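The structure that follows is given in the form of structure tokens.
Just one protein chain is left out here, and the rest sit where they should.
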Amino acid sequence: MDGSTYSRGLEAPKRKPLLDHRQRSRLTAWVLGTLTVLFLLYQWLPIFTLSLLSFSGPTGGTTFPMNGVSLHWYRELWDASIMNDFKPPLGRSFVLALACAVTVCILSVASAQAMRGRFRGHNLFFYLILLGIMAPGLLVGFGFALLCRILGIETAWNTTAYLVHVSWALPFGFLTMLAIFNRFDPKLEEAALTLGANRWTAFRRITLPIVMPGVIGSLLFGFSLSYDEFARSMFTTGADITLPLAVMAQLDRQLTPELYAIGAATTFTSLLAIIGCSFALWGLRRAR
Amino acid sequence: MSTIRARSPAAYWLALPATLWMMAAVVVPVGMIVWVSFWGGRAFSPDSPLTFDNYNRFFANRTYLGLVLETLRHTATMMAICGVLGYAIAYFLVVKVRSARWRTVLFLAFVIPFWTSALIRAIAWVPFLGVNGVINQMLLATGLAEKPVEVFLYSRTGISMAQVSLYTLMASGPVVYMLAQIPPALREAAMTLKAPPVTVFRRVIFPLTLPGVVIGQVLVFLNVMADFATVQTIGGNKIALLPNLVINFYEGAQHRAAAVVAVLLMLCMLAGVAAALRVVDIRRLGAT
Partner (left out) sequence: MERLPQLDLEIRSLRKRYGSFTAVDGVSLEVGKGQFVCLLGPSGCGKTTTLRCVAGLEEPDDGDILIGGREVTRDPPWQRDIAMMFQDFALFPHMTVAKQVGFGLEMLGKPRADIAKRVAEVLAAFEITQLADRKPTSLSGGQRQRVALARAMITEPRILLLDEPIGALDYSLRETVMIELKQLQQRSGISFIWVTHDQNEAFSLGDHVVVMNHARIEQQGAPEDILQRPRTPFVAGFVQGNNSFFGKVAQADGGMLRIEGAAGSFLVPGGGRAIGSAASFSIRAERMGPAGPQHENRLSVRCVTVEYFGSIRRYILERAGGSVLKLDQFGAEPAWLRTGETAEIGWATADCVLHDAEGAAAPELVAA
């Protein structure tokens, strides 16, 4: 470490820079902050506009000015004619999303628990499930439609669409569970096992309550991803369509504030679901 | 010791349902597309001879080839915009926002739309983009334009605007994750080693978030490449990209042509993912 002739080169800068390092750091923060806020506005403004326009009067168009304020388009939605009745698709979407949520939840917990077993081929299994995120809905849906056609299977919202929806939401639930299990201390299970619990009891009584946030997360993913799914549904739903398909069909026919009303209503429902789950998580944390 | 033993048969049983599900709903259907794309003859039948006829027909059409390039160019543009914007937002949220409460609020404002329907969010852009849309009204009101600009609805610009709002989160999320993983001491260590902030970013922070950037780019790439719904919603029938071609062929019962386009789409995606994997070893993400 000795005998070096390196000069330190650390004398105070001769020329004073325009801004010192603190000011520059603050400037960066301001620029990035402005950009972030602008983007958030950019992201939210259409959603707000859509919600706002859904309350326009009977003569209201699809853009501003609003021409009065009313619940006209929501009433229209409610007393819809058979052509554009959104209630049956809504019902189907809801049931499908619920079924999907439960299935995704069970499969996610089972798959993540299997991953903890580090069985031969668990890496391959991991990528197989991840494929569900990587493979675009267009390809999965179209491929599945071809498969059904070749096998002569009739597509329907409660059979084929269900199968495909689960494959879409499963990776999200699976990753959530993996993340939770990563932070889980297996010593807790060991403690239960040494106290005389068998594996199933230990899992049910110790493991499951601790990983509950992940379970709720996988339910939420299962529900919302199925509820909003369009591309896969388009190919696999058959004649009785789900809500996003009904919305798209209506958009193809004519854009009316009624569509905004349904958009606002579904967005609101999704937000409620998120808030509900957040509260459930919060309650869980408080209960501990 | 835990509720599951390493390499126990139970792990295989737990992994089996998800494996079968993903095989049936994702792997086999995608394989179907490849198979059908080689079917010769005119009938939709598994007995068809395997030929390159469908591909020859596709490549003979210059319009389609142009569409491939057009799609790639559009996707590259989206990756660039979403990438830069997403990184800036991620950096601001993780590094620059000091208060945990504000960080949570901004982060939620950023993430929540992801849980709502992408289709509805695309539709929400329609009232913004039309000739009488919000943007034009603002432009006229502020005097920035003298007559309505027609480039928004039914245009690539409009599609891009909507897709930026849909997919920036995907570019940003993995970066947020990677940034949050970096111990503050690394930044400090670099500073005490005489690196000024810009150099700290260039030599330490950015390289460490590179895996996140690449994953984000892959997500944007895959989603934009396959996003026919936004294109259809905002572009109407005037604008079509490669994924819309799949839909058009499919709706015209030209399954083999649709399969060819889908395979090309798939090849583009595989090439993109392979290129990304060359830059970053995604499997070693957890190690850093």
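Which chain is which? They are A and B, in the order written, and residues in each are numbered from 1.
Quick note on the criterion: a residue touches a chain if its C-beta (ideal position, glycine included) is under 8 Å from a C-beta of that chain, and two chains touch if they have at least 3 such contacts.
As the structure is a prediction and not an experimental result, all values here were calculated from the model.
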Of B:72, B:149 or B:195, the residue in touch with the unshown chain: B:195
Residue of B:9, B:41, B:66 or B:207 touching the missing chain in the full complex: B:207
Interface with the unshown chain - residue positions in chain B: 183, 185-186, 188-196, 199, 203-204, 207-208, 287-288
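Please note the rule applied: only the chains that are shown with their structure count from here on.
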Cα-centroid distance, chain A relative to chain B, in whole angstrom: 15
Sites on chain A touched by chain B in the complex: 10, 21, 24-25, 28-29, 32-33, 35-36, 39-40, 42-47, 49-50, 53, 61-64, 107, 110-111, 113-120, 122, 125, 128-129, 131-132, 134-140, 142-147, 149-150, 163-164, 166-167, 170, 174, 186, 189-190, 193, 199-200, 202-203, 206-207, 220, 224, 227-228, 230-231, 234-235, 244, 247-248, 251, 255, 259-260, 263, 266-267, 270-271, 273-274
Chain B - residues contacting chain A, complex: 1-8, 10-12, 14-15, 17-19, 21-33, 36, 44, 46, 85, 88-89, 91-93, 96-97, 106, 109-110, 112-113, 115-121, 123-128, 130, 132-134, 137, 164-165, 168, 194, 196-197, 222-223, 225-226, 228-229, 232-233, 243, 246-247, 250, 255, 258-259, 262, 265-266, 269, 273
